[in-house]
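See structure below.
Apart from one protein chain that is not included, each protein chain of the complex appears where it belongs.
The block that comes next holds chain A.
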Amino acid sequence: MQFMLLFSRQGKLRLQKWYVPLSDKEKKKITRELVQTVLARKPKMCSFLEWRDLKIVYKRYASLYFCCATEGQDNELITLEIIHRYVELLDKYFGSVCELDIIFNFEKAYFILDEFLLGGEAQETSKKNVLKAIEQADLLQERVNSVVPVHGPTSTSLSL
């Protein structure tokens, strides 16, 4: 897989993960073009798209589009399954995930993705293992956090 993009129906990018090194300019250009192309497609059309020399597989969940770019030989259905797995993982982690969850906890969404895919390849096919790894890493993070003074509920409530 070359990259994965999440964007809203309005074309706002929610998450981007690139597995090929590209300059920011190129990334922006690709994102812009691709978002436009995908959004222009009607809901009944198929989930596959040949774009430049890549194969784009996308799927819409509620207001979010999940869009993956793969090389020609990869199996389309498997790519769809990867998207679906990721959505399931997000769902499990956040508990019926919505777009706002991903916006506000975008770093978590990245962490989950990183546990699931690495370098564009599916790293772990067991959902349980992915979630376990995330939970443990989160636990570690919190434990460290508790050591640091003044970080936690007080700071959040204050800023509210």
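Please note the rule applied: a residue touches a chain if its C-beta (ideal position, glycine included) is under 8 Å from a C-beta of that chain, and two chains touch if they have at least 3 such contacts; residues count from 1.
Just so it is clear, contacts and distances are computed from a predicted model.
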UniProt lists the protein of the undisplayed chain, choosing from "Signal peptidase complex subunit 3", "Lipoyl amidotransferase LIPT1, mitochondrial", "AP-3 complex subunit delta-1" or "LLGL scribble cell polarity complex component 2", as "AP-3 complex subunit delta-1"
Where chain A meets the chain that is not shown, the residues are 13-19, 21-24, 28, 41-42, 44-50, 59, 73, 75-78, 80-81, 84, 103-104, 106-107, 110-111, 114-115, 118-119, 121-126, 129, 133, 136-137, 140-141, 144-145, 148-151, 154-156, 158-159
